[in-house]
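A single protein chain has been omitted from the complex, and every remaining protein chain is retained in its original position.
Let's look at chain A:
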Amino acid sequence: MTVREIFESMEYGPAPESAADALAWIADRGARFGHFIDGAFSEPGETFETRNPATGDVLAEITQGSKADVDAAVAAARAAQPGWEALGGPGRARFLYALARLVQKHARLLAVLETMDNGKPIRESRDIDIPLVARHFYHHAGHAQLMPTEMPDARALGVCGQIVPWNFPLLMLAWKIAPALAMGNTVVLKPAEWTPLTALCFADLCRQAGLPKGVVNIVTGDGAVGEMIVASDVDKIAFTGSTAVGRRIREATAGRRISLTLELGGKSPYIVFEDADLDSAVEGLVDAIWFNGGQVCCAGSRLLVQEGVAPDFHARLRTRMDKLRVGDPLDKAIDVGAIVDAKQRDRIAALVDAHGAEGDVHRAACNLPEGCFYPPTLIAGLSSASPLMQEEIFGPVLVSTTFRTPSEAVQIANDTRYGLAASVWSENINTALDVAPKLAAGVVWVNGSNMFDAAAPFGGVRESGFGREGGPEGLTAYSRSGGETDMLKPVAPFAGDKAEPQPVDRTAKLYIGGKQARPDGGYARNVFDAKGGLMGQAPIANRKDVRNAVEAARGAAGWSGATAHNRAQVIYYIAENLAARAEEFAARIDRMTGGTGGAAEVTASVQRLFTYGAWADKVDGRAAQAPVRGIALALRESCGVIGALCPDEAPLLGLISVVGPAIAMGNRVVAVASEPFPLAALDFYQVLDTSDVPGGVVNILTGDHAELAKTLAAHADVDAVWSFSSSDISGAVERAAAGNLKRTWVNNGRARDWTGPAGEGRAFLDAATEVKTVWVPYGA
């Protein structure tokens, strides 16, 4: 076309970013890559091809890892870890700083490599992915520097196995490696099979930074290699990817004393209220669902529009969609690039094609190049029941429905198994700030979408996984505090056959929904004292009692909405009423356990209640220093319903040590009392009854830990499960929790000193809260 013709047509024309330097980088390495283990690239072994999805061209051959490779990488990481940790925070900070600088210095190479391997537009890799990678290493260099003073009790976990997805290959690597290294861990990371190149380039940067050998190891290959890493001798697995694979990892790591964080799928709602800036909300969708071709776990893929503005909004949206430019990802004037692989493109197409006649489908009127591309698509007018409203499509496909009121918006938004992110669009601060905390999501963007920063925690709830990445909240996933403790000996109940007449028989029942309840099965167990004397009977709860207790807990949602001051008052009142009956409780504990520590245990219990009364209004969250004009609030919310298997060895203090932090943070609890010594817990519900604890906030069951744990851990309406039982049930709890991917906190058969500092504090408060990051950009 001549200048004159273009002067009339005003088309954009091609604006290609050169691939030459990136191709040269690949060619210089023979276009064949081995693993990066113990500071060196291994000889390529059995290889597979990695391709440019936009062109189909083979970029390089990549080694398929073997078990021997994984073992060698883990061994190298294991060997390097003590030295790396001993280097100290400031020492490690220098390396993280060097990595940040090297990422900046090689920014364009990394961006072009990423775009060629993944298919995302060069604008995104250049302007978003790679700058965020550098930012993540800078931020965590800071955390390493400050670790000795700010986290004096923290220690590294050890060797971390890390498996990252193909949608943000280098960014997810950074999210995994930076905090791990900062806290003194070493890593074995596997990039996705489709997108290994930037990880291998990063390995090169590790060498340039002079990073000690074995601190970072990169092993390439398919899902089988991921499984090998999960099965290997690591202390931590961090995974970002699909919910299905996350569930398998949860099962595979169960009972192995492996710290686990999962960042999984989503079907994030994008809520538009009638008072929103509609044009900006439309533009926000471009960033929400057409960013990286919708291949984003937190993509705003479920549009909810207030009914009155829905026709107008959808009309504006369709107009905007038709302006999107789809094409060569290396073109600098492209909005949507290639889908990462033909398999993925076909999967998207199959999901959309299978949706049937429901809804109104609009495909963007864009030129669609040949090859691995899919057009931006809107399917409007779906109902919540439509599979496409529920299933993650992981492509540039937006589905939409309408709502009438804010509460209905919340209801529809939360009608999902996922809970990763959400957007709320409203010009009314009352609406936005009321709705944001009610959404089941780890991240909420007010009048925005897909904003990320290293200082702002990211992660999900429900089947979107658990654990946070970014900010100080993300460091807990890569550190532990406190030393190693002894194995916990199983505590057996006393046996006996002596019975004495009681002045008046006492009947202890289960405590469910604020009421005493007979066990569903109608069975009770005789409880004997140390001398074999019959003390009474404890009901044997079964799965239906668990069901009833969880239902009662779910129903007591008002507790989570109560003010912290209100919760504190109730907890202090429990302490007051327990103290009033201290002698009776002490005597009962002494008789039940055959010891003399009853009085001390009651005193410690009252003390602990005071501690959590104190904490109730002091877990504040944080305003993160995100680089926007606005605030990114890392809020602390209750988890919801927590199931807890209480310690066996401390019948009252153990119960209070788990119930206290849980209810202080606004959770409702289903507590299974000490199995051998259940009566103290059953006495305790009388205290609860007299202390203004709303029904359903604390539910107490007695019975067989192993049996009840399975039901609790598998229950889909339980949000977290803790086990401090002396029964060997940690593995079973973690395995059963895979069903709805609830958070777990188990003792792995290790003892805990309930009378000392290990029995209370930050670890409990962290476990009792979810971090929700609410981004509120503003501007008059």
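Everything below uses one rule, namely that a residue touches a chain if its C-beta (ideal position, glycine included) is under 8 Å from a C-beta of that chain, and two chains touch if they have at least 3 such contacts; residues count from 1.
The rule we apply is simple: contacts and distances are computed from a predicted model.
Only one chain is not pictured, and the protein name UniProt records for it, out of "4Fe-4S dicluster domain-containing protein", "Sugar ABC transporter permease", "Deoxyribose-phosphate aldolase" or "DNA polymerase IV", is "Deoxyribose-phosphate aldolase". The missing chain, though absent from the display, is touched by one residue of A:180, A:200, A:278 or A:712; that residue is A:278. Within the whole complex, the absent chain has one touching residue among A:67, A:105 or A:323, and that is A:323.
Taking the complete complex into account, A:448 is the one of A:184, A:269, A:376 or A:448 that touches the chain left out.
Touching the missing chain, out of A:3, A:357 or A:385, is residue A:3. Residues touching the missing chain, restricted to chain A, are 1-7, 10-15, 123, 126-127, 275-281, 283-284, 287, 315, 323, 332-333, 335, 427, 447-448, 628-630, 777-780 (touch as defined at the top).
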